[in-house]
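Removed from the display is one protein chain of the complex; every other protein chain stays in position.
Our next item is chain A:
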Amino acid sequence: MLNRFMQSRLRGLVFLALILVIIPAFLSNSFQYGMVTQIAILAATVVGLNLLVGFAGQISLGHAGFFGLGAYFTGIATGTYGWPSVPALLVGAIMVGIIAWVVGRPILRLKGHYLSMATLAVGFIIAIILNNERALTGGPDGMPVPAFEVFGWELSSFARYSLFGLEIEGFEAWYIFASVILLVAVWFALNLIESPIGRALRSVHGSEVAASVVGVNTAKYKSLVFVISAIYASLMGSLYAHFLGFITPAVASFEFSILFITMVVLGGMGSTFGVILGAAVLTLLPQVLADFQELETVMFGLILMLTMIFMPKGLLPTLTAIVSKRMRKKAGGEA
């Protein structure tokens, strides 16, 4: 019984791990590794955002703000003040968590468009601060970020490492690291969704009034999940900064927030594995469309529009529905 329960929850995770193990077979150079590593980091961010958007039904249009804060906190703490990476990452996340809690309490009382507008404003304010505090952030021209480092051991995508007698390149090491982070992020999200907190969140999504009538402290759960998703964004922002080695305020921009939300919507709101697919598609799209650069924005819009019209639930949920329908039909035909 317990065994079967564990299997059902972990099945997706094992499947994801398998995919992550197989992917390197299709990669031939560090550019491709770099893209997949970025997908993993961004996917982990949207897995966190999905908790808020997909499960609690609250829209945040300012999530890149938290992502950018994490990235810049890491950049400034490790680059300017010489902190080690892990404390910088954690202190940054705690700070962002506190900021999210402070702004989240009043904001989350708002509903619908008002909530979106308020989160939008938070994102904008963060982006403006990053743009203007030139002495600290380097302004619109951006700032360099040192490599990720633990106890003097550096994880740089340019270095070479020998692990258990196995020679691996820095970019492969980053890929492995980002994959593990993604798996942990997904595992945590899946557990949260299955916990009492997750059930409370879904009840808020269904009907906030009904949830509060049956005794769910909606305000508490909403701000809790807001904080959790902001911390996800901050942690991933820190890693993204370390990986890229150079950040500009674009990481906190409105466009980036929209990209995050689009990843969630495209992949499938409320589907943890769907949003990973969404992140992959939207990160690769500019590379795939690189040869049609004039048409890039048009194609981008077209793909989104078609998805919204024909697959309103998102890519993965729609695809799995089609597959299971086919399977059932087949099974029915045989019987």
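Note that a contact is a pair of C-beta atoms (placed from the backbone, for glycine too) under 8 Å apart; a residue touches a chain by one contact, two chains touch by 3 or more; residues count from 1.
Following the convention adopted for this analysis, contacts and distances are computed from a predicted model.
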Omitted chain, identified by the protein name its UniProt record gives, among "Cytochrome c oxidase subunit 1", "Cysteine desulfurase IscS", "ABC transporter substrate-binding protein" or "Ubiquinone biosynthesis protein UbiV": "ABC transporter substrate-binding protein"
Contact residue for the chain not shown (choose from A:80, A:132, A:191 or A:324): A:132
Candidate in contact with the missing chain, chosen from A:25, A:166, A:290 or A:331: A:290
For chain A, the residues touching the chain missing from this view: 29-32, 34-35, 38, 131-132, 134, 139-142, 144, 158, 244-248, 250-251, 286-287, 290, 293-294, 296-297
